[in-house]
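A single protein chain has been removed from this complex, and every other one stays in its place.
Up next is chain A:
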Amino acid sequence: MTTPPNMAAFNPPVQPGQSVLGQQAVVRSSAGGPVAENPVQLPEVAKLIDISKCIGCKACQSACAEWNDTHPEIGVNVGIYENPHDLTAEMYTLMRFAEYDNPDSGDFEWLIRKDGCMHCADPGCLKACPAPGAIVQYSNGIVDFISENCIGCGYCISGCPFDIPRMHPTKHVVKKCTLCSDRVAVGQGPACAKACPTQAISFGTKDDMKTLAAERIEDLKSRGYDEAGLYDPAGVDGTHVMYVLQHADRPHVYSGLPDAPQISDVVEGWKGPTKPIGLAAVGVAAVGAAAMGVLSRGSRITEHEEREAEGLVETTPAASDDRGHI
């Protein structure tokens, strides 16, 4: 019935497939946008990035730009391999090259991390977005931006704990890695995983990827990486892009991967209590003012006050200020 996720290394089926990632699989939608009533339950998928295997060839980065038909600007080389210099609305993934002097072993290590959307189970971008249906999450865990509904406010950029989404400077919509939702929808793995020559990127069900990660971690430990581990941070309820890290005890050494990512309390406050309390306050004030306006007769001026004013104006010696001018 549903197309199972594929290990990306294999060739995809050639017969036409049917997309399984339509509206029928939407389980969350920004700003109360439409979700499926009985969402198709797809197995949770994940991309596993094994940093210890990555050689920084950027095949994945090129494959991503090709598959998604984005056109990153021609960059400027500043003496490091990182190019472009940051994620952009035209470059959904970026190899970040960290030069790390390991204080414990004294060794120099080159930690090459493939940066991009983590596809959080609890996505801060989706929570922050004010446009209904501009950000959706499918039942397999993929978080997708639906550009037709995006209004270009950039709230998602502030909501994301990983600093991922980027505003397109001319289209005024936000872009990020889609986990190749269009490929996954028809049973193919993501383009980046498919292109990776060392199979540092794998793709499959989240369970399978965890099993694979466990094997890799065991192997790394046997080679002296005692702190090797899986990056699947609990602060965002886990992610659908996971890393195998040699130093899982200090993710920040991988070009600032957050140690304990979670949706910021400020965002929670802004999207949480501020809205109902604010609306209630405005509602009570408006209704209260209207009620008092209708029920009370207000402050009225009577003939008496008009007479008093006339008296005051007439008896005030108007010339008192004028004396000097006569």
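The rule is short, and it goes like this: a contact is a pair of C-beta atoms (placed from the backbone, for glycine too) under 8 Å apart; a residue touches a chain by one contact, two chains touch by 3 or more; residues count from 1.
The rule we apply is simple: contacts and distances are computed from a predicted model.
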item: Complex member absent from the view - protein name from UniProt, among "Pyruvate ferredoxin oxidoreductase subunit beta", "Cytochrome c oxidase subunit 1", "Rhodocoxin reductase" or "Formate dehydrogenase subunit gamma"; value: "Formate dehydrogenase subunit gamma"
item: Option touching the unshown chain, where A:E66, A:D101, A:E218 or A:E305 are the choices; value: A:E305
item: Chain A residues that touch the omitted chain in the full complex; value: 31-32, 130-132, 149-155, 157-158, 163, 167, 172, 264, 266-267, 269-270, 274-275, 277-279, 281-282, 285-286, 289, 292-293, 296, 298-310, 312-314, 316-322, 324-325
